[in-house]
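Heads up, this is only part of the complex; the chains shown haven't been moved.
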Amino acid sequence: MKKFLNNSSKVSPIIRATNNGKDRGVSLPKTPTGIQGLDEITFGGLPQGRPTLICGSAGCGKTLFSIEFLVHGATRFNEPGVFIAFEETEEDLRKNVASLGYDLKDLADRKKLVVDYVHIERSEIEETGEYDLGGLFVRLGYAIDSIGAKRVVLDTIESIFAGLPTPSILRAELRRLFRWLKDKGVTAIVTGERGDGTLTRQGLEEYVSDCVILLDHRTREQISTRRLQIIKYRGSIHGTNEYPFLIDERGISVLPITSIAL
Amino acid sequence: MKKFLNNSSKVSPIIRATNNGKDRGVSLPKTPTGIQGLDEITFGGLPQGRPTLICGSAGCGKTLFSIEFLVHGATRFNEPGVFIAFEETEEDLRKNVASLGYDLKDLADRKKLVVDYVHIERSEIEETGEYDLGGLFVRLGYAIDSIGAKRVVLDTIESIFAGLPTPSILRAELRRLFRWLKDKGVTAIVTGERGDGTLTRQGLEEYVSDCVILLDHRTREQISTRRLQIIKYRGSIHGTNEYPFLIDERGISVLPITSIAL
């Protein structure tokens, strides 16, 4: 039994998909991330024209993942991108990725990237208790249109939805945001913070999302390892195991488990 | 002792049921799902004319399970079906299952399937705090009657009941929904999200349901496996162990444990 499962889960899904994918219906169109190893285990990248949720705890690499998605889009796939930052200013972000050889300013000058730092003042929250989603749409729409962006990142979802009063309203607003992004036709990444015993802070975002990727940072016996897992991918077969990944001066590299000799 | 249990739980329930089922009373009528392996471990399928709860966490395969139930019903058992979608639009759903070779549009054209995307606006929730069950009955009833549907899927129950104020009212409304479905004579699937340490978000739905199937997605030592378990099946003997299942380009395949040589 054990043997059966191990075999099938490690090897066959990939092989089957490669061989038989076209024998049946049409596969969902995908957008390559350019992140080493990831496009392999997703059989092509993130769902095109849909939002993907990237979740994980502090220091897991969410922001770096998102930046790479935009930079590779702009430089390798000719898809301009918009980064809406709630946590870091444009300048901080630029400095943070400079060591990876990414020059955000150059990309911005070449109309390949817009970084928009949205600074939420306490007074804005205190009046209504929540962030104005309509205002975000205007601002984001303008940024997208200004460079014909095909990729969007919202970092992080908590900044947008922290003040919502009930789970049902959160659910409705999440759907509203995701619907807006789909209607805009962009392939989007929305980052989310890890909850206590749940994938996300509210334990709700992952149900509404079409695609969910978990970045994990685990320490056992003093050794820390990073793992990536595709929790969910509506409309696509995908590897379901945890894949180790590294963050080094070349950015993120995911190690597809099948490429490792045991 | 251990030996005794293992023997009986692995082998004998199935054998006993096959041999002796007719020797005693009349068995509950069942509706085949057409999902590979499932009809075997349920001794025939889901309880006919009753609702079944399919629960699991994000990415467990709830929606795919539900779609297969309807598609097989429409194509192999001549039972038209209705899919009430709260999470995905008809178009998204269609794209998502295209890779499995399912053509939802064709089924809809042939009056074998109705997909109805119910879009809940925030304003609707804010007025009363809950979704209008009466309105759902009208809409669902119309869809059922329009094609003479025998199968119904509601995806997901959380969308309907998230705003209910107390557990006792939730219980009453769940019974009201299930009673309506039974009166309508349809075999229904209602999907539910996993709770924190409970089968369902409220830890209540599973008690009110006649049949409960749990889809689990578990990661141990970096290897992910999917398991299906029949938690409850009023009026029927059923296998109680966890059964591994796969999701690949041919859809869901449950592996009845008895068919595996150890």
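To keep things simple, chains are lettered A and B as they appear, and every chain counts its residues starting from 1.
What we mean here is this: a contact is a pair of C-beta atoms (placed from the backbone, for glycine too) under 8 Å apart; a residue touches a chain by one contact, two chains touch by 3 or more.
All figures in this text were calculated on a predicted structure; none of them were measured in a lab.
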2 chains shown - copies of the sequence in the complete complex: 6
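In this section, only the chains that are shown with their structure count from here on.
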Distance from chain B to chain A - Cα centre to Cα centre, in angstrom: 30
Residue numbers on chain B that touch chain A, as the complex places them: 57-59, 63, 87-88, 92, 95-103, 119-122, 125-126, 129-130, 156, 158-159, 162-163, 193, 196, 217, 219, 222-226, 244, 246-250, 255, 257, 260, 262
Chain A residues within the chain B interface of the complex: 1, 4-6, 8-10, 12-13, 16-17, 20-21, 23-28, 50, 166-169, 171-173, 175-176, 182, 197-199, 203, 206-210, 212, 227, 229-237, 240-244, 257
